[in-house]
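All protein chains but one are shown in place.
The block that comes next holds subunit A.
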């Protein structure tokens, strides 16, 4: 754990009592030659130390873009953050100048990517890519950085770390590569870890090992973890709270048990019903009809209305439903959330 006072010295204005990470009304759009694609339209969430927040949604709902906007690694152009705040312990990261923002990455907020093979540089050894963090951020010597890198590989349980430090990414198996990614993200003891589909490219047994490792490391370090995924199975095991995103908006945010037991948004409900279950063997699987909207032309009103069984006229008109408070710490953007919750 990094020393709070040392952090305040580096980042003036840091408030140790403020939430670890607070995203308010975040808007991101991509300006392409085919028009403006609104990838994130008012994402809100909050993260506390030691907490795991899962961001759930289909492909193209803005999960990864949100993560990249928080990290400040959005490709710009074409991507632009048009509105909103990303506060790390009270400091709005979006207002920081680039060279200070850069230091927040890896030091305070780190990220793990989906496909570790392409996310690691193919022409440098794993040791070089790990040591680089210590050398560039901490000014360590090559020898010290290498020693720290070996320790890190040990921590993420890579066997024979000392021997493997000189290997290239392609010489590792998929699971081992993802461990290297995790080691890299945790190198500088960040307080927030964003994992963007960390297990999607792995097979199921390795998935469980990696998720187990992440949970263990998170507990040891009391980190806040944002887990971006479309895998409801992964979420149920590790998440404390879930944010369900649809067309760039958080449509429901709730503690994990509540949402599994009684979803309050029709989209969250439909997602849960589309999980194949052994006790439903032989029956027709409930799938969500239609496709998510093109981000260049999001429907008026509630973005989910064309696919929603509960949709009425009010859903098809602007303004879109606000975030109704379903219970303390639980919101849903649906005019008819009472119906949805009570419909079990």
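The rule is short, and it goes like this: contacts are C-beta pairs under 8 Å (C-beta built on N, C-alpha and C of every residue); 3 or more make two chains touch, one makes a residue touch a chain; residues count from 1.
Simple rule for what comes next: contacts and distances are computed from a predicted model.
One chain of the complex is hidden; its UniProt record names it "Dipeptide-transport integral membrane protein ABC transporter DppB", one of "Pyruvate dehydrogenase E1 component subunit beta", "Dipeptide-transport integral membrane protein ABC transporter DppB", "Serine/threonine protein kinase" or "TonB-dependent receptor". Among the residues A:39, A:104, A:145 or A:213, only A:104 touches the chain that is left out of the figure. Interface residues of subunit A facing the missing partner chain: 68, 71, 73, 99, 102-107, 110-111, 113, 115, 118-125, 132-133, 136-137, 168, 170, 181, 184.
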